[in-house]
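Only one protein chain is missing from this complex, and each of the others stays in its spot.
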Amino acid sequence: MARLAFLKRIGATQVIFLILLLIPLSGIPSYQFYILERGLQNVLVVLSLVILLGFTGQLSLGQAGLVAVGAYSYGILCVNFGVSPWIGLVVAPLITGLVSLALGFPSFKLTGPFLVVNTIAFSEIVRILILNNEKITGGPFGLNSIPTIATGLPLYYFMLVIAYLAAVGTLRLGRSHIGLAFKAIREDEIAAESMGVHVRNFKLLAFVISSVLAGISGVFFANMAGYLNPDSFTFNESSTYLLMVVLGGMSNVAGSILSSFAVTSLPEALRFMARSRMVVYAIILLVMVRYSKVLEIENFKRLFRRLRPIPTAPGSPAADHAKGKP
Amino acid sequence: MSLLTTAKLTKRFGGIVAVNEVDLSVRAGQICGLIGPNGSGKTTLVNVITGIYKPTAGTVLFDGRAIQNRPSHEICTLGVGRTFQNIRLLLTLSVFDNIRLGAHIHTRSNLWDVLFQTVKLRREEKEFADRIDELLEFTGLFQYRNELAKNLPYGRQKIVEIARALMARPKLLLLDEPAAGLNGSEKGNLMTLLRKIRDSGVSILLIEHEMAMVEALSDHVFVLNYGRKISQGTFAEIKNDSAVVEAYLGTGGSHA
Partner (left out) sequence: MGFDTILQILIQGLNMGLIYALAALGISLIWNATGLFNFAQGDLLTMGGFVMLSMFAKWSLPYPLAFLLTVVVMGLVGYLLSQGFFYPMFSQGVHPDIIIIGTISLIVLLQNGILLTWGPHPQRFSTPLGDSPVHFGKIIVMPYYLWNIAIAVVLVIALQMFFKKSIVGIAMRAVAQRPVAASLMGVRTNQLVALTFLLATGLAAVAGILIAPIIPLTPEMGSIVALKAFAAVLIGGLGSFAGALLGGVIIGVAEVVFATVVVPTYKDVFIFLILIAFLLFRPRGIFSSEISEKV
């Protein structure tokens, strides 16, 4: 009986992580190992979107910018200030969280396309700032020789542990009253507010939590690559993260982990295949979206309930009308 | 002892005056009816009271405090609960979860507790779960406990909304047409429930078109027309008020 009870608590997430734990032990070629590493790094960003988009319904296309903040904070702290990588690991995500308040504050009023545009603009601003401050960030030449916490297999298992903790944390968050408040915001802000949820603060909370995760992902990126370049943090990456989280079921942790690995690109040498693969995934998503009503794709239906007929400029009476205010 | 008092409460939308200098009050322990033809501003009035709209003029006093211009979530914590004319449940979640949302304002656990599943969190959730089960019994919804809200019959969904509002332990409950769309026996159950709610110490302001229900339940009735209060009194009194009769018949006699 006890054994059965234990088995019940093992979910899809645990199984996936168990597999990830075991694969490298059997000895795999280096570029497949690289995929695993990259996949793991992406998992953290996708989890951040599970919280921000899946739970809270905030459509953000600025995650690449947040990952960049995490990566460069870590890199700059270690390279320019000689800080120990372990301290960098802790501080960089915190910095990312702080910076995201600058993103979150303007964002909480915005919905739909306006929110999207805001987050894209934010991400671009970050990238341009990185590009043009060569003294600090290395600009287009990149930031090199970044000290790492570990490399190779030890790094992988370290990231695995952190990713697992993040996944479990996300699951717990989703099942909690905080997750419930997030979902209430996603489905019906007015109802949430009327039931005592401080919508603005909770949106900010969602932004900060998700950006801390993105920041950790950035630290991982820096550790894996050993150097940083602003070209790794563009709209391209942000939209890829979005693709991953949507393919994975948006609020589904296990699914999102799987899709992170599925979508993670092959290394530069096989760039052509990576691009074709992106085309395929884009098409899959287009079909999913196009036929979402017909196929009754649960993820899409379950995610948003209030139909807002026409997105309008925030603050206009038409926007109020659309929100259900007569 | 007045629990809720509005004084010259006014709400304009551009050129339209949806609520026009409305004075009303609800005493503790009362069920008050709020009636009027469609479009007379009843829901808007409730929206102003609960902070969804800011009033153009006038004040709202609740439990001794001025609450106009306060945000909705704050007003909720002060003890004002409400249901919506068009149900605003989280349809993709279970009845249990929907009602649990009502306890948001009473939740002490924070992010740390959630991430580490502390004893504090688990104890608190157990308490809430017990109370939710109590409410489910109280409202007759126990069989739907783990059902997704969207799978419930419409009438039951309305009750879930009431249960959710009760979970917040309000002093005053503003109900917006809870009987709309209910069949005969459901209406009867609703009336019984509302009496039970009142008896448990929660005052009610009831917007309704269902006159039999208003008559049976209300201690006091307010009548709105075109945003203005045109009459008030016991149901018997307002029933015979010519202004009220004219308001209803004048607009084509539209009431349930």
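The chains carry the letters A and B, assigned in the order they are written, with residues numbered from 1 in each.
Please note the rule applied: a contact is a pair of C-beta atoms (placed from the backbone, for glycine too) under 8 Å apart; a residue touches a chain by one contact, two chains touch by 3 or more.
Keep in mind the model is a prediction, meaning the values are calculated, not measured.
Enquirer: Who does the absent chain touch among those shown?
Expert: If we consider the entire complex, the absent chain touches A.
Enquirer: One chain isn't shown here. Among A:Leu129, A:Val168 or A:Met224, which residue touches it?
Expert: If we include the chain that is not displayed, A:Leu129 is the one touching it.
Enquirer: In the complete complex, which positions of chain A touch the hidden chain?
Expert: On the chain A side, contact with the omitted chain comes from 57, 59, 61, 106, 109-110, 112-114, 116-118, 120-122, 124-125, 128-129, 131-132, 234-236, 239-240, 242-243, 246, 272, 275-276, 278-279, 281-283, 285-286, 289-290, 292-294, 300, 303-304, 307-318.
The rule is short, and it goes like this: only the chains that are shown with their structure count from here on.
Enquirer: Roughly how far is chain A from chain B, centre to centre by C-alpha average, rounded to an integer in Å?
Expert: For chain A versus chain B, the centre distance works out to 39 Å.
Enquirer: Can you name the residues of chain B that touch chain A in the complex?
Expert: 13-14, 43-44, 47, 50, 52-53, 71-73, 76-77, 82, 84, 86, 88-93, 97, 100-105, 107, 109, 111, 114-115, 117, 121, 125, 164-165, 168
Enquirer: Enumerate the contact residues on chain A facing chain B in the complex.
Expert: Spelled out, the residues of chain A in touch with chain B are 169, 172-173, 176-178, 180-181, 183-184, 187-188, 190-199, 205, 209, 301-303, 305, 317, 324-326.
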